[in-house]
Structure formats: structure tokens, C-alpha cells
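Just one protein chain is left out here, and the rest sit where they should.
Labels run A and B following the written order; every chain starts at residue 1.
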Amino acid sequence: MSAETKLKEMGLEVPAAVKPVANYVSAVRTGNLVFLSGQGPFRKDGTLITGKVGADLTLEEGYEAARRVALGLLGSLKAEIGDLDKVQRVVKLLGMVNCTPDFTDQPKVINGASDLLVEVFSDAGKHARSAVGMNALPMNISVEIEMIVEVED
Amino acid sequence: MSAETKLKEMGLEVPAAVKPVANYVSAVRTGNLVFLSGQGPFRKDGTLITGKVGADLTLEEGYEAARRVALGLLGSLKAEIGDLDKVQRVVKLLGMVNCTPDFTDQPKVINGASDLLVEVFSDAGKHARSAVGMNALPMNISVEIEMIVEVED
Partner (left out) sequence: MSAETKLKEMGLEVPAAVKPVANYVSAVRTGNLVFLSGQGPFRKDGTLITGKVGADLTLEEGYEAARRVALGLLGSLKAEIGDLDKVQRVVKLLGMVNCTPDFTDQPKVINGASDLLVEVFSDAGKHARSAVGMNALPMNISVEIEMIVEVED
């Protein structure tokens, strides 16, 4: 099943690309690789999910935030390549969790993004990744993820 | 206008490549991509800008530190490829700000680097990026940035 069809079946709407908050762009393609800028978790209403996981957010809320980030990254990717069915492979995520120094479940938070990508792209969605804790993120967003994707010629 | 000419017009001198502080190198080229090691902010006199943004440094001082890092990265890039006019595209920055846990303006700090790169390379300088907060950086430097650049064959 195509990624575009799968997203429809899941009832998920890929948002428009996030507008960068400064002098940079959401995505750069070089050869067959697309490097996507780090993004935060936008709710459907366009507001940001903020706060530190382990203090202000539960693990479950962190997971949902990471899922929202992944959906937003697909929006930026679609704006760059036109059609998500051109994705050959999700190569790599760097998943960064805004958290307290004693929080150690970053992988379970970033699973929110990883699970979505595998649901949408199946085997082509299986990526390398790091999931780590940050002491501070822009605008106090709870999760920031950057992504590298291999696309068709 | 060429990047080299633009730098002269801006009155900016690209420094010599920073000598790595350990068993690694400043830059590795693979295919058309150059991966640059993370660097800190050197002042013109060769000393490092240190301290946490939000506590020891203001936002403006952080911005200036990020600009100094970008200039240093161009020094390492020039040492690797010989001529900055061979740059096809600045692909990606990971901008890391040494800051307090409640600091949330990392994008405004890393703009110091992004703005310089766009000034020097125009559209080819527009990159993907992440700007995030770190609880600690080497030698207590205020900003560390690593960069990926696409260069001519």
C-alpha cells in the first residue's frame, strides 16, 4: 500500500510544511538524501506542545508529542518532494526530548515518531535513530526531531 | 558574487582551520558531502567565548558567538576544499547552545551562524538546521555547531 493511501486509511492529514522561525529552510535535498530541519510538536489547532517530559508531561503525552512531530516532518518532506510515495527509505532520526536530568525513557517517547513512520512506510520506514535527553529546547517544546530520508531519483 | 569576494566585501577574514583537540579531524569528505566537526566560538584573538547563555551571556552575545563559530567552520571548510566558491549548498547545521534549563531562545542564538552563511552564500547558504539547548559543552564554550556542506565534484 502506498504511503499516501496508508495515511488516508489511518485518518491522518499531513499538515502543510512548518514555516522556519528564522533564516533557514525546512528541508534540503542533496543527491538522493533529504535533510529535514528539527521540528517541534504542533497540535491540530496549530499550538505547540510544551514542557519537560518527566515534570510537565507524562511519558504517554511525550509519545503523542513525538507522533505529532513525525506527522509534521512528513508535511515538510511532502512540500520538498511533492509525493510521499517517492520515499525510498527513512534513514535516520535524531530524537531529542526536553526532560528532567533523571528522566531515562527517551526511547519510549521517540517511539511515537518511529511507530508512525513504520505504520506509514512499512519496512521503508525502519530507520536508524538516537533518542536523547535535552535540558532545554526552543520555545520549551517537549520534543524536537530531525530526519534524513532517501528519495527516488 | 562569489563567496570569497563577498567575505572580503564584508571585511571578514576566514581563520585557519581549528586544530582538533583530540584524535579526530576537522572535516571529512565523502562523495560530494563534507562533514565538519563541531566547533566552538573563537574570538579574533584566539580565545574561546565561554559560559551559559541565559546566565553568563546575553542573547546578543550568544548570537555573536554563533556567528564566530560559523566563520570558524568556513575556515575548516576552506582548508578541506581549497576554495569556498566550490560550495554548492550548505546542507545542514546542528546548532547547540550551552544554556540554562529555562532558556528557550536557541533559534535566535543560532541565527548568528545562519545569517552569516546566507550573507556569504546567498541562496546556496540556506540550510536545514536544528537549534537546541545543551546542559554542558567542552571547555564550557557557549555554542557548538557542526555542519554538512555539498561541494562541487
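Going forward, contacts are C-beta pairs under 8 Å (C-beta built on N, C-alpha and C of every residue); 3 or more make two chains touch, one makes a residue touch a chain.
If you're wondering where the values come from, they're calculated on a predicted model, not measured in any experiment.
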Practice problem: Could you tell which one of A:Glu4, A:Asp56 or A:Asp105 touches the chain left off the display? | Solution: A:Asp105
Quiz item: Pick from A:Ile49, A:Leu74, A:Val120 or A:Ile148: which residue touches the chain that isn't shown?
Solution: A:Ile148
Self-check item: Interface with the undisplayed chain - residues on chain A
Solution: 31-33, 89-94, 97, 99-108, 110-111, 114-115, 118, 126-135, 148, 150
Quiz prompt | chain B residues that touch the omitted chain in the full complex | solution = 21-28, 30-31, 35-38, 52, 94, 96, 101, 134-140, 144, 146
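Keep this in mind: only the chains that are shown with their structure count from here on.
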Quiz prompt | Whole-Å separation of chain centres (CA-atom averages), chain A against chain B | solution = 25
